[in-house]
Structures are given as structure tokens and as C-alpha cells.
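Chains shown are a subset, placed as in the full complex.
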Amino acid sequence: MKQHYDVLLIGGGIISSSIAYHLSKQGASVAILERNQIGCEASSAAAGILGAQAEIDEEGPLLDLAIKSRSMFPELVKELKEKTAIDVELIQKGLLKVAVTEEDSHVLKKKAAQHHRWDEHVRWIDVKEARLLEPGLSPDIYGAITIPGDGQLAPAKLTQALAHGALYHGADVFEYCDVHSLIMENETVKGVQTSKGSFYGEKVVIAAGSWAKRFISSEHVGQVFPVKGECIALQSHKPLLSKTIFLDEGFYLVPKTGGRIVIGATKLQHDFTKTVSAQGIQFLLNKASALLPAIKEATFEKAWAGLRPQTNDGWPYLGEHPEIANLHMAFGHYRNGILLSAATGKIMADALLGKKPNHSFFTSFQLTRVMEGVH
Amino acid sequence: MKQHYDVLLIGGGIISSSIAYHLSKQGASVAILERNQIGCEASSAAAGILGAQAEIDEEGPLLDLAIKSRSMFPELVKELKEKTAIDVELIQKGLLKVAVTEEDSHVLKKKAAQHHRWDEHVRWIDVKEARLLEPGLSPDIYGAITIPGDGQLAPAKLTQALAHGALYHGADVFEYCDVHSLIMENETVKGVQTSKGSFYGEKVVIAAGSWAKRFISSEHVGQVFPVKGECIALQSHKPLLSKTIFLDEGFYLVPKTGGRIVIGATKLQHDFTKTVSAQGIQFLLNKASALLPAIKEATFEKAWAGLRPQTNDGWPYLGEHPEIANLHMAFGHYRNGILLSAATGKIMADALLGKKPNHSFFTSFQLTRVMEGVH
């Protein structure tokens, strides 16, 4: 066990694992310091939608980052499979963003037109066409945006694959390693105190999702907070669904391998518990069975919750800490952590290795944007 | 491992375990032959309501058996605890049979009056009184019958305690022992062929619940069939309920130790699957939150299903097979298996040991009652 690394990563979720993978692949010595086990929080709770256009409507750096990240997956998934034999179950059958009220349909038609300008495959379809694509959809819907480019994958497997890809390239992973505090010297971070003793690193990255503010008592990250999302999984031997079904409010049905359908998610702000409430399940089942009536007969498999790290303006924090030298941030991806993991890992690794990031949008996510009123 | 016993019991549920306990306690050599593990089917899926008066409205042998059985529990529970150290979590805080419509209230008032004649503590109470007893009940209910004598316990623990009580008295328990067929000689049963080889017994008891008709191809038991019941368990640190809440249709909320509430059950006839459907959970949650609104915030713990063995006339079969000598029946207890287990075990043991059963009602449950039109 080394005690000095090029980069120390606090947190063992998908963002940390992706940064570790991209760093170690380029030869850096890296340690992941995870309080519990790799991927045990939001990263394994997610549904794994790669919903670049489904989730983000506004043109700008976040949509750019999302589209770039989505485009990286086919290649990333392939190289992870070669190195780790882990398959992340990437399914690229598209997504329907469904209107369930007439009002919805007006809003979504406009969004469809807007997205169509950037991506000609994105377009509005009426109920009839939607039900040709997904015959199980309720006839009561009001049409949908079809987004053929949005896919989905198994997020817990992707996190494992990234972490094992990092191990493959020589990274160290320390599980059950609780970081107590940063080791500081002259406003420069030198390492971290943990339940496993001290670790030192040239650079330290806080990639701890909803728990990020345990490590820096700064007003800058005061606005990171959890939004608990409750989910359920059903199973059916009958083919109920092939595309992801998505509502603007963030409700979704995602068809996984083996006849599993993941249904999510509620949104409970500032809730750190990981319990699932009776009303959460009621909400999800009522909503799902209205959209896809045949789901009523599917088998209930399990329920769970994850804590998505939200920020006040809805954008993640990426980049250097404004006051503490060598300290970097990578958290706050909210509902888009899986989607953004590929690009976040790559551009953070490049930045940490001193490469001039060729992504002009990188500066948009810096911690100081709040003060400057960027967004 | 002996191969010859006084009594062989096919099945390892609560009925079989109770017969085994009462037989071995009186010195008989007994073997339980269980296909999987002790109590793994309906016995551990039940909610454990000892609802003698809640479940059975009609005067007659079944109510007599139920009341007798219910009265045996305090003593039985005590002796099992002494012998096995297993506590079955007997809670005797009564039951409210609630009217949720005005029509319900007319029906239940009559039932209350009827039961009151046999048990003065049973009586109709109005909404106000019901909500004094259980403040969490919805103000929209129409009153309730209060049955202070009905209690509840942990059925999986009771099954374990009975089986371990039998072991304590020298019985043998064979798990993963699949009975293939009866060994017959001159219309007399001599033993059974199993996946563990042949076993011989002076008497053989079929106590296999919903699976009883795998062993005798007789029209007599043709009418045993499963009624699947789906259940869920919630948990709360807040005190939500102290008594069992029961609806006439067979829906219930049962407050267990540690803040757990068991909610059941759907009724799916002739369904041998043990899956839980989306609509089953929806039904239970919608019903429960209408009755006890605060339950919405409780934590979902798990969902499961059990197969209750039903008969055409709703009464269990207890006693000798009319054509095959030395073959006895004890199955078909439907929703009352836990409640009836104590008395069933005792009177079956007495009958098998050749004691003249002092229960005049014993004959009411014989297999031939159908032909004779007893019921």
C-alpha cells in the first residue's frame, strides 16, 4: 500500500471511478477512497438512462457535455469489456418523451422542434405512431417526442467496470475508508486523514456526491444537497416495452435485460435517508400503470432509493477550488451522473494531468460561477 | 436415521409441525418429510392473526374449533418457549373489524350482536370510539366491531417453535425430502417413496396444504386448491397502530414488534406462483392508506406471497381417508391455518394415538362429508 499518489479521489461512485479510470489509463497513480463499497450509493441506484436530449432542453454547455458524453459510451463500453470482461448492458433503442396531458403536448411539440434543429432524428410523433413503436402505451397519451439516439445501460455494472478498469491500469481502491478531514498546509491540500490513516497526494478530488460538503466548509459548496429518488423494478416474461419511456417531470420506465423494467423516481429534497416510503411506491405504480396498463400484471422485484446530488442551479461543479490549491471538485451531477460520467472522467483527468482541456465549456462548471452569476 | 416410525407426516408446515409436536410429546416416534424447508410456504407467509371471531361468523364446529384453538395459545406458547427458547411474539391486544361503507356497517352491526351473545366483550363501536382506540384510523370509516379476545403472533416463529419442540421430544425432521408416492399394500398405506429413499410408518398423514392432491388421486381431495395471497410489510418508528384492523373481505393491517405492520392479502384462486404483482401491491397500499392515512410515510420493507389451501366448502379436511387404511388427512385450513394449528395438532395427535377424541366436532371435518352433504 502506497501512501503517496498523484491523485486522491474522495468517494467511490461513478464520477470518481471514471476519473480514476481515465487518469490511470494515462499513467497517473491514483487511489479511490470510498467510505463503504464502490458504487454503493446513487451510482447503483440510478436507472441508467443516457438521456442527453430527454433530460436537458436548453442549449449550452450542459447539453454539449451530455451529447459529448453520450457519444463516448459505445467506445468506452467496448474497451471496458476488453479489460474487465464486465458488460454494462448498453441498450440503444431510443427513448420516447411522452405527453400525458394536452398541455404537455404543446410544451413537448415545441421542444421537439427545437431539438430537431440540432438532431434531425428527434421529432414529435402522435399517439398512433407512438403506439406503433410501443404497442403497450396507453391510448390516453397525447403523443411523444421520439429520441432514437438516447440509450441506457446498467449503472452499477458501469461503475464496477470503471473501477475495475482503473485497477487494471494500476489504481488502488480502498473500501471502508472513511475520510475524516483534509490535510492542509499553507492553503494547499496535501492529503487526507482517514479511518485507514493518512494518505498524501499531489492533487485531491472531492467526488463524493451528496456528501461533498462534509469535506469543505465553504459557502461555495453549501448548495450541494441530496434529492432522494425512490425506484422499483418489475419483471415480466411478456415483452412489455422496448424503448425508455420518459415524462418531463422526471418519471420514467426503463426496459432492462431479462424482462426487467425499472420505474422511477420520486424527488425528495434534502432527505438523506435511503428508505422507500409506502406513498413512493404507490406513486410509481399508479403512474406506471396509467402509462403502460399491462404492467399491472408484472412481478414486483424490489424497491430502493438513491440520493442524487443536486446544486442550486442544477449544474455540476467541475474544476479547481478557488481558494485551496490542488483541491478539485467533481460532484453535483443530479439526475445525469451516469450520462455525464464518461465526459466528466475524461475532462477531469485531462485537467488534473495539466493538459489544456480542449473543451471550451469546461470553465462553465467551475465553483466560482455562482458569484460571477454565470448561470 | 430410523426408517420405521409410528407416524409419517407429509409436509413441513404449521399443521404438520403441530401434529408432530403433540405426537412426540406423548411419546410417539414421528418423522416430518418436507420437500424444501420447515415452514417455507404458507406457514411463514401468513400474518398470524388469531382471528377466531373475526374470520368465522357462523356458529358450528369451525367456530368451536377456532375458539378452542385460540384458547390453547397462551399455554402452548409458554411451553414452547421453555423447551426451545423461541418466542412467537404473541400479542393479545384485540382486533377491530372495520366497516368502510354504510352497507358494511349494517352487516357488521348484526354480526356484532350475534357474536355478543357468545362473548360479551365483542360489540359494535362507532367511529368516535374506534378512533379513541386507534387514533390513526380514518374518520371516513363507519364504525367497527371490537373483538378484544382476538390476538396475533409470528407464524414463521410458531412453526419453527413447533418443529423444534418436536425435535426436543425426539422427532426426526427431514428437509429437502420430496415425497414421490405412497407405498401401498392391500389398500393400506405402509409408507412413502421419497427422494431420500423409502420410509415406513404405522400411519401416514398428508399435511401438505395446497399440494395435498399430489399424493392421492382421489375425487375426495380434488377440491383442494391454492388461493394465493400477496402481502407487504411496512415499518415505522412512530406508533401507528396497536390492534389488528380487519375488513370483512379479508383485508388486514397487523401491528408487529419493532414497528412493523403487515398488510394483506389479495386472493388469487388456483394460482401456484409465488410472485407478487404490481397490481397486488397497488391494491394493498391504496386500501391501507385509505384506512390508516399516516401509513403513507411508513417505510416499505418487503412483499411476498403465500398459497393458502382452500377447499370447496371452506372447511379443512381432518381425519381418516375413507378407502385407504392408516392414511390420514390434515389440510385445507385456508386463511385459518395459524389460528387452527394448536387444536388441529392436538386432536389429530389424539386420534392418531387411538385416543377417543373428546371433541364431538371432529367428525364434521372428515373427508366424506362432501358425499354426505354435511356442509
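Chains here go by letter, A and B, matching the order in which they are written, and residues are numbered from 1 within each.
Here is the rule we go by: a contact is a pair of C-beta atoms (placed from the backbone, for glycine too) under 8 Å apart; a residue touches a chain by one contact, two chains touch by 3 or more.
The structure presented is a predicted model; accordingly, all values stated were derived computationally and were not measured.
Because all chains derive from one sequence, the complete complex can be expressed as a copy number, which is 4 in this file against the 2 shown.
Just so we're on the same page, only the chains that are shown with their structure count from here on.
Centroids of subunit A and subunit B (each the mean of its C-alpha atoms) stand 48 Å apart. Of all residues in subunit A, only 234, 275-282, 285-286, 288-289, 295-300, 303 touch subunit B in the complex they form.
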